[in-house]
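Pasting a structure below so you can have a look.
With one protein chain removed, the remaining protein chains of the complex are shown where they sit.
Let's look at subunit A:
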Amino acid sequence: MNRDAFRAGVRDALPLLLGIVPFGLVSGVAAVDAGFSLAQAMGLSVFVFAGASQLAALSLVQEGAPALVVVATAVVINLRMGMYSASLAPHFREYTTRWKAAMAYVLTDQAYALSVARYRGGDVDKRPYYLGVALTLWVVWQAATVVGLVVGGGVPESWGLSFTVPLVFLALLVPAVEDRATGVAAAVGAVAGTLGAVYLPLHLGLLAGGLCGVAAGLLVDNPDETDDAGDETAAGGETAGEPPRDADATEEVSE
């Protein structure tokens, strides 16, 4: 295995840790709020290893949602990784199934975005570079979750530490709004999600809001302009990208 490529991956992942560490801490805090034991919280973090879905599942458990709704919501959130898997597949074609499985397990938004950007430039040993990025994120994510679990349990409820959960999602939302169609998806998702949270039974609001947002995005989307949609998605995760337009930061007040 090429150590230089692995080191390059680790080095490229380091700036992302500024975002991963607080995100992991918050997910540890959220696990305490949801009543998870240390083993259960780490089980979630290790078996799922997908922050947004972990946080969404923990919020729903904490609110007393039925198990089926928790599972369905978390899985829908992770469906986007099918897109990353497809995009990386040609690059990983030569590896054994065992390596492919290991590399698929540590696939995240960030590992995908960094690797695809580096592969596009050519000239890197793909497996060690990918593992350098992905394993760095994995280790730091697990460590941050543990710290969050320990710290989160000792903070009084009145501090409202669980408010950090939507704040993390907010920070992830902004780069996800990369053009008009994704802006519409976000605005509709916000309104439908809020109405669903208030009026729908079984905590189905999040699922309903997400699906309405996707449908709205598809409706206003012009397929002719999406030829490079995959590239935009790849860049959106960690570069500034283009500044979000009108529908960006105001959707919270739309209802």
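We adopt the following convention: contacts are C-beta pairs under 8 Å (C-beta built on N, C-alpha and C of every residue); 3 or more make two chains touch, one makes a residue touch a chain; residues count from 1.
In this text, contacts and distances are computed from a predicted model.
> Consult the UniProt record of the chain that does not appear here and report its protein name from "Glycerol-3-phosphate dehydrogenase subunit C", "Fe-S cluster assembly protein SufB", "Electron transfer flavoprotein subunit beta/FixA family protein" or "Branched-chain amino acid transport protein".
"Branched-chain amino acid transport protein"
> Determine and list the subunit A residues touching the chain excluded from the picture.
18-19, 22-23, 26, 35-37, 40, 43-44, 47-50, 52-53, 55-57, 59, 61, 67, 70-71, 74-90, 92-93, 97, 100-101, 103-105, 107, 158-160, 163-177, 181-183, 185-194, 196-198, 205-206, 208-214, 216-218, 221, 223, 226, 229-230, 233, 240, 244, 248-255
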